[in-house]
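Apart from one protein chain that is not included, each protein chain of the complex appears where it belongs.
Presenting chain A:
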Amino acid sequence: MAAPASEYKDRQLIAVIGDEDSVTGLLLAGVGHVNPPPDAQKNFLVVDQKTDNAAIEAAFDRFTDERKDIAILLINQHIAERIRHRVDSYTAAFPSLLEIPSKDHPYDPEKDSVLKRVRRLFGE
């Protein structure tokens, strides 16, 4: 049951939903990408206090559903908390979703959707 490579061969980018420092750091690493104009879509969203949850959800949908060029979506865990129902119910094969710590919010295994599934499997 070999999967068609076409399903993921165009998925090459790492997208980010994070606070400014997280996005700045990851863009410094070279993951940032802006599509050519007029589309000019970015593969990142900088979230601050003024960003509402609808905007975060819209970016989440864009990166996980609409765009077919994202391989991995990184999201700060404290931002994932704001759209937790979406993150926990995300089951698509691609892109792969990873919660990452931010400067002010260290990684909390209790909140991680991957480890939540582990706990469920072991009946906790």
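A few comments on the model shown:
The rule is simple: a residue touches a chain if its C-beta (ideal position, glycine included) is under 8 Å from a C-beta of that chain, and two chains touch if they have at least 3 such contacts; residues count from 1.
In this section, contacts and distances are computed from a predicted model.
Between the listed names "Large ribosomal subunit protein uL3m", "Small GTPase from the rab subfamily", "Venom acid phosphatase Acph-1" or "Vacuolar ATPase assembly protein VMA22", the UniProt record for the complex's undisplayed chain reads "Vacuolar ATPase assembly protein VMA22".
Among A:Ile17, A:Ile56, A:Leu74 or A:Val87, the one in contact with the hidden chain is A:Leu74. Within the entire complex, the positions of chain A that touch the omitted partner chain are 1-4, 7-9, 11-14, 20-34, 40, 43, 46, 71-72, 74, 93-94, 96-98, 100-103, 106-107, 109, 114-115, 117-118, 121.
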